[in-house]
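Of the protein chains in this complex, one is absent; all others appear in place.
Which chain is which? They are A and B, in the order written, and residues in each are numbered from 1.
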Amino acid sequence: MSDLPNALALQRNALWERLGLASLIMPALLLIMVTMLLPVGWLFYLSVLSDSGAFSWEHYQRMWEHPSYGRTFATTFRVSLLTTGICILLAYPLAYFLSELPKRAANLCMVAVLLPLWTSLLVRTYAWLVLLQRRGLINNWGIELGLWDEPLTLVHNLAGTLIGMVHVMLPFLVLPLYASMRAIDRNYLRAAANLGASPLRSFWLVFFPLALPGLSAGVLIVFILCLGFYVTPAVLGGGKVIMVSSRIANDIEIFFNWGAASALGVVLLVLTALLILGTARLTRLGNIMPPGGRP
Amino acid sequence: MARNSSLPITIAQVTKTYGKVSALDHVDLHIKSGEFLTLLGPSGSGKTTLLTVLAGFTRPDGGSLKFGDAEMITVPPHKRDVGMVFQNYALFPHMTVAGNVAFPLKLRGVVGAESARRVERALEMVRLGGYGARGVDQLSGGQRQRVALARAIVFEPRIMLMDEPLSALDKQLREHMQIELRQLHEQLGMTTVYVTHDQREALTMSDRIAVINGGRIMQLDTPRAIYERPANRFVAEFIGESTFVPVTVAAGRLMLAGQPLQTAEPLPADGQRLLMLRPERLRVLAHSEDPGPGFNLLAATLAATVYQGDSSLLQVALPDGTRLQVRSASIGAAAPTEPGRALRLALAFQDTVLLPPDGAPA
Partner (left out) sequence: MSWLKQSATDTQITHGARLWLYVVAVLVMVWLVIPTLLVIPMSFSASQYLEFPPREWSVRWYKSYFNSTAWMQATVTSLKAGVLTALLATPLATMAAYGLHVSRLRHANLLLMLLLTPMVVPVILIGIGVFYAYVKLKLVNSMLGLVLAHSMLAIPVVMLVVASALKSFDLDQELVARSLGASRIKAFWMVTLPQIKFSVVTGAVLAFLTSFDEIIVSLFVSGGDNSTLTRNMFNALRDQVDPTIAAISTLIVLATTVLLVITQYVGRSK
């Protein structure tokens, strides 16, 4: 092809153009590589260094052998699964309700879902701390209304942690679910009814599968967030609900054990990556909208 | 216009491939100064690619592009000084009509009263005088197209490129705008390259048409020549209706259904050819009518008549079974209707056109 007139000059121009565009992307990419990819990559390296600086698998071995690690992972999974489960129970009706509302009413109600997202996480966690404590609002009202006699321990335990985490995670499940449901053409349900399906069957056989992409996206996001979550369990769990993230933080802040913390972190990262890839394979993750959506 | 208002365009060996697909294949084309040239072809033919190469948005793999004497192929789009009208107008919604039209002037350092004067003049030329203060969202489709036009002519470009500018308009408006665009071209005199897939539009507006397919120019000629003397089957099929009948030229004679035919052009060498017959060029003769010299006479039998309002399409059969279509008036002696009726058809020598057979190179 380079026997054509001006071919070289044109190729040179094309190269310049590509360089120019690359220079637009480079600064952001560089910042992220230097402040995140390199440090996190470094952690991988640290995780296979023994305390004396030699190459060693000891941190991973310890994780495998020491029962406390098993407990930590068990707690983490328990909290994550419970949180995700409760979120599904609460988010599904809410998302469905919102998807049935006319656009303007739905957008208005969306504020209720979005407002918590943009309120500081600390504020929300603190709010629950205050509400759930022994002399907090819930206990005061409960006792006043005669529902129970002694103040319930609603915080610094699993219950408090779950309440706080569900509250934080719920919007993350509602949003993709809502988007998915909104896009379902209600004609499908009409057709199902016309063909003889009861409301329950047409929900289960038509609506639920069509909303599945949104549900899986939401569940994935929530579960992954739960796995690595730090603030809410640390505050509302009061040191009794030790998740992987708390363990990592403690290893650094208290024990200065970089090896152990890094190894734990690597495991967390690998878990997260596997979950994402696995879900991406099973469902078309980029396709939260079902086909034939409503305009 | 005080200065020379147009430039010729010379395209040489322009090639663009995307992977294995050749969007433009060593295209050579010379467009005369002030000419209205249409690039006509189906989608994917390369006509839009050629236009974007002219504009500078598509960088070809190689070739030469000259506006006048200046080599332009490596010049970036904003330095080419061509006016361009897009299919979807692409007006700037955050500016008023006047703001849109003044945009190219501002970029060239023309501001203030001089700019306002030229903007108003451009708007008047597209029959939108006084619309300057309007917002873009207040305009109809046709009006938006005119603003896009005004914006493209206000800086007096010597070359104008148009990419299917009328295809988003409804039929009546489109036909009206075709005439207006042509008048604008004659008024301003710039070289215009127009892209369309609508053959009727091409025939109406152009000085010359370049029929493009597969990245190659099939034929470059005036509308009449393209219609009456297509270079090959593709062009003949793309423009107007035709029936194609395989015929053989042997010993310097052309035979169809046992009858010799005469052509206006000298016969090509012996071999297989395609005879192109346009339905409206076959005339049904009245009972004893003699068409005079210059006509081939064919005997045929009427198979069916399809009434189409302003005309009828007759399905006829030649003695050897070849099926043809003849377009005739719906009333009068030339409108036979009984199947089986014998007909005499007249075909002028210059309408007896031979094309290369299917599969032959263009």
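One rule holds in what follows: contacts are C-beta pairs under 8 Å (C-beta built on N, C-alpha and C of every residue); 3 or more make two chains touch, one makes a residue touch a chain.
This is a predicted model, so every value here is computed, not measured.
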{"item": "Option from A:10, A:79, A:113 or A:222 whose C-beta touches the chain left out", "value": "A:113"}
{"item": "Contact residue for the chain not shown (choose from A:59, A:167 or A:182)", "value": "A:167"}
{"item": "Residue of B:21, B:70, B:107 or B:264 in touch with the missing chain, whole complex considered", "value": "B:107"}
{"item": "Contact footprint on chain A, counting only the chain that is left out", "value": "18, 20-22, 24-25, 27-29, 31-33, 35-40, 42-43, 46, 90-91, 93-94, 96-98, 100, 109, 112-113, 115-116, 118-131, 133, 135-137, 140, 167, 170-171, 186, 189-190, 193, 199, 202, 224, 227-228, 230-231, 234-235, 245, 248-249, 252, 258, 261-262, 265, 268-269, 272, 276"}
{"item": "Missing-partner contacts on chain B, residue numbers", "value": "55-57, 76-84, 86, 88, 90-94, 103-104, 107-108, 148, 151-152, 155, 161"}
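Basically, only the chains that are shown with their structure count from here on.
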{"item": "Averaged-CA centre spacing for the pair chain B and chain A, given as whole angstrom", "value": "58"}
{"item": "Residue ranges of chain B in contact with chain A within the complex", "value": "12-13, 15, 17, 59-64, 71, 73-74"}
{"item": "Touching residues on chain A, where the partner in the complex is chain B", "value": "1-7, 9-10, 13-14, 17"}
